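Below you will find the structure I want to go over with you.
Every protein chain except one is present and positioned as in the full complex.
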Amino acid sequence: MARNISYQQAIGEALAQEMERDETVILMGEDVAGGAGSPGEDDAWGGVLGVTKGLYGKFGDRVMDTPITESAFIGAAVGAATSGLRPVAELMFIDFMGVCFDQMFNQAAKFRYMFGGNAETPVVIRTMYGAGFRAAAQHSQCLYPVFTHIPGLKVVTPSTPYDAKGLLIQSIRDNDPVIFCEHKALYTLEGDVPEEAYAIPFGEANVTREGDDVTIVTLGRMLHVAHEAADALAKEKISCEVVDLRTTSPMDTDTIIESVENTGRLVVLDESHPRCSIATDVSAIVAQEAFGALKAPIRMVTAPHVPVPFAENLEDLYIPDAGQVQQAVRTVMGKD
Amino acid sequence: MSDSIRAICMPKWGLSMKEGTVAGWLMDEGDEISSGDEVMDVDTEKISSAVEVSESGILRRQIASEGDTLSVGDLLGVLADEATPDADIDAFVTEFQANYVPPADDEEDGGAATETVDVDGRSIRYLLRGEGGVPIILVHGFGGDLNNWLFNHEALAATRAVYALDLPGHGASSKDVGEGGVAALAAVVSGFMAALGIDKAHLVGHSLGGAIALSVALDNADKVASLTLIGSAGLGADIDGDYLQGFIAAERRKDLKPHVEKLFSDPALVTRQLINDLLAFKRIDGVQAALETIMAAFAPGGSQALVLRDRIGDVAGPVLAIWGSGDRIVPASHAEGLPGNVRVEVMAGQGHMVQMEAASEVNRLIDELIG
Partner (left out) sequence: MPLSKDELLKAYRMMKTIREFEERLHVEFATGEIPGFVHLYAGEEASATGFCMHLDDRDKIASNHRGHGHSIGKGCDVDAMMAEIYGRGNGLCGGKGGSMHIADLSKGMMGANGIVGGGSPLACGAALAAKQLGTGGVAISFFGDGASNQGTSMESLNLASVWNLPCIFVVENNGYAEATSSKYSVACDDAADRASAFNMPGVVVDGHDFFAVYEAAGEAVKRAREGKGPTLIECKLNRYYGHFEGDAQTYRGKDEVKNLRATIDCLDRFRAKVTSADLLSEAELDVIDGEVAALIDGSVEKAKAAPMPAPAELLTDVYISY
C-alpha cells in the first residue's frame, strides 16, 4: 500500500528491499555507514545526507565504508560486478566523476562490447547532482549528459519518490552498468510510494501532464519547474504537455515525438549546460524525426554555459526557473 | 431561504480523485431533474464520467462552465423548486462559496479511507462506505481492484453498508493467491465475510469476481441475500484469452493500452492515468506471478475452467445478470438461456466495464434487485 514518503526515504527503502531480496547486493561508498573504525556509532552518518542510514545495522559488512579513493572503490564495484556481486557504489557528488571516470566509461561501459558480448557488469553507481545548495562549482553540476554520451552506460534521473524507488530497483536488477543520478534538492520531496518493491522499466518517459499546445520535455528536478510553469500558463489558456524522460539512456524518443506531433511545439528544459546536453539531444532528435510537425522553432531552457556560482543571487539566476519556461512557451506560441 | 435548495457538487470518484474538469453540461437551466439523472460530464485524470444527482428539482443555476477544473466538493450547480426566488439562490451560492474549503492536498492520502483485514493469513484491503442494512460486497474482476466500483460504491451506499475488496494478488491485498482458481478466491471472499462478522450480504461480482460471487452463493446459500453478476465469468467456457495473456504480458504503456481498450465501449475512457495506474500495479513484485497463477487456474489455455451455468438455478435468492451487448472479454451470449430465477439485462452498445460506463443504470438495477 502506498504511503507518503520522501525521495530520500524511497531510495533507502529500495536499497533495503533489494539487499533483503538478493544477498549479492552490496553497498559501498564514502561514509555510506559512516563510522567504520571510529570510536562512536558504526553508522554515524549513513551517507553524507543520510540516505543510507540504518542499512549498516540491517546488513552489516555488506555496507562498506571506503577510503576517499573513488578510482579504487568505483573500480572495485565494477570488478566485483563481473565476479558475482551486484554492487551499488555511491559516488558522493557527480562532480567527483573526474577522479574515477576511467573506471566508469573505459572499464564498466566497455566490457560487454570489447569482450564480444561475454561480460555482464551489473553495477549501479548512485550519485548526487544539481544546483541549489550553495555548494558552488565542484559540488553542484548536472553531468548526466556526459554519461548519456557513453555507449554501454544507462543513465537514470528520477524526479519523484515513486520513480526513485522503482527506477533504483530496476537499476539494481539490471544487468548493465547504471548511473543513477539523484538531485540533492529532491531528497525532501514527498510523494506516494508503494510499500512493496516494484521496478519501473528504463526507456519509458512519463507524460506527467497532458496538453495540446506545447510539449515541455524535461527531467529530474526541472520536472517540477515545468509543472509550475504549466500551471501558470494554463491561466493564459496555454495548454502544456509535460514529458519527464526518467532515463536519458535509453531515451524514450517515441513518446517525445508522439507528443510533439500532437502539440507541434517543443520546449526542452534541462538544468544542465546548454552545449551537448539533454536539451540539445532532444532538440536534435525532434528536428530530425518530427520537423514536419513543428509549428515553431524549438526553444531550449537550460543553465548558462558557466560553472555553478556560489553567491545566492547568482546561483538563483543560474538555475532555470518557471519564468524562463513560461517565456519560452510564449515564444513558441508566438505570444511574446 | 427555501429548504428546497440543493447544491450539485464535484463528486469524488474513487480513492485518489482530487479535482475534475467540466466537459459539458447535459442539462440546461430550467430543466426538471429527477434523482439518478446525469447532469454533467466530468473528466478526471483517471477517467471521464457523468455527474449523477441524488435529489430532484429544477436546475436553477449552472455555476461551473465547460473547461473549469474544480476540486472535489466544489459547487457545480444549484437545484431548487420552481417557487424559490432567485435572490435565495444567489444567497445560497454566496454562502456556499464563502464557506467552501477545498480538501487540502496533504490529507488526500489514497490509502486513508481503506482498511485491511487478515483472512486466513492474507491481508485483504477493503473500503467500506455507508452503514446499516444487509451489506453489499463488491468483487472486482481479473486485474482490477476496488476502484473498479468508483461510480457505484458511493451511490449504492446511500442506504446501506457497501464493502469493496481487493482480491488476493490485486490492489493492495496480499499477493499470495494460493491455487488461484475461482474456488480458492471464493474461499477468500467467504473468509472475508467471516473475518468482518458479515452474516449475510448482497454479492455483486464483475467478470472473474462474478464467478467468485456465484461460487460463494452456491456454497453458502444462507449467507447470500442476492447475487448480481456483471459481465460475469463462470457462465460459459468462452473468454478472451488473448486479453488475459496480453494484460499479463504487457510491460509498457504501448503494449498494455490496446488490451485495456478492449474493456470499454468508449476507448477514450482509457486515459493515460488509468494505464499508468495499471502499470504501477503490475510492476509490484509478486503481481505478475499472482496473475499468472490465477490465469493458469481460472482460464488455462484461454478458456474458463469452471462453468457453473448448470447450477445457477440453485442459487436461493434473487439473481441479476447484467451484460454489455458489446462485451469483448466475456461474450454477452453467456446471458442467453439462463434459468428463470435470473433476471437478465443486456445493455446495448456497452462493453465489459458496464458498471463504469453505464454506472447509473447499473446502480439502479442493483437497487431494484435488492429493494
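First chain written, first letter: the chains are A and B, and each begins at residue 1.
The rule we apply is simple: contacts are C-beta pairs under 8 Å (C-beta built on N, C-alpha and C of every residue); 3 or more make two chains touch, one makes a residue touch a chain.
Remember, it's a predicted structure, so these values are computed and weren't measured experimentally.
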Left-out chain, listing which of the shown chains it touches: A
Residue of A:A14, A:A81, A:V308 or A:V325 in touch with the missing chain, whole complex considered: A:A81
Candidates A:Y7, A:F111 or A:Y129 - the one touching the absent chain: A:F111
Contacting the left-out chain in the complete assembly, out of A:G35, A:G54 or A:P250: A:P250
Given A:V51, A:M64, A:I257 or A:I278, the one touching the chain that is not displayed: A:M64
Residues in chain A touching the chain absent from view: 24, 26, 62, 64, 66-67, 69, 71-85, 87, 102-103, 106-107, 110-120, 151-152, 154, 174-176, 202-203, 250
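Keep in mind that, in the parts below, only the chains that are shown with their structure count from here on.
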For the chain B and chain A complex, residues of the former touching the latter: 106, 109-111, 114, 116, 125, 172, 175, 251-254, 272, 276, 280, 283-286
Partner chain B, residues of chain A touching it in the complex: 1-4, 162, 166, 192, 194, 196-201, 204, 206-207, 210, 254
